[in-house]
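I have a structure here, written as structure tokens, and I will follow up with some questions on it.
Removed: one protein chain of the complex. Kept in place: all other protein chains.
Here is chain A:
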Amino acid sequence: MFGFFGGYHTKLKWIFPIMLFLLLFLDGAIYANMAGILTKNSSHTLPMFVALWLIYAITYELDEYLPIYLWTLVAGIIYDVFYFGVIGGYTVGFLILVWVCQKLRIYLSESLLSVLMITILGLTSLQLFTYLAANIAGLSIMTVPMFVLHTFTPTLALNVVMAVIMYVPCRYCLLFLKNN
């Protein structure tokens, strides 16, 4: 089933989803424990490790060996059900992120600056979609300038920094998985 047992890239097929789900819960755990810093001055800086992991996976072309849309869909549904209780925002948002990154990859390389470019554009599309989704669901009454100033910009800043920090370990980890 999905090449889980034996065959080429067996390690990748196990480790990728395990990391994905670990990071999924890490997002909430970090936000719960560091909310004092992350929600300072009425801003909401959201950790988005799941999104970063997906972005890195696509940049290193792991989606060629993985059912990435399936894992993204499952992770998105868990994200929505466990954190929000409203299904739709991140389920579709993560799929859009993966799709955007796949389209962008053709034009960019695997260097740090390219990864940052993909991160910025990917996270922008994810955040814009979730804002739109919250408006459709009637959950958000934030105005666009409020959203850009207090959520979008700090979140992007934090996650770009996280992407830089994660670049070296992720590169080693993913290239190792790709070649084994």
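Keep in mind that, in the parts below, a residue touches a chain if its C-beta (ideal position, glycine included) is under 8 Å from a C-beta of that chain, and two chains touch if they have at least 3 such contacts; residues count from 1.
In this text, contacts and distances are computed from a predicted model.
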UniProt lists the protein of the undisplayed chain, choosing from "NADH-quinone oxidoreductase subunit J", "Tripartite tricarboxylate transporter TctB family protein", "Electron transfer flavoprotein alpha subunit apoprotein" or "Cell shape-determining protein MreC", as "Cell shape-determining protein MreC"
The one of A:I15, A:I30, A:L108 or A:V160 in touch with the missing chain is A:I30
On chain A, the omitted chain is touched by residues 21-22, 25-40, 42, 44, 46-48, 77-78, 80-89, 91-92, 130, 133-134, 136-142, 147, 150-151
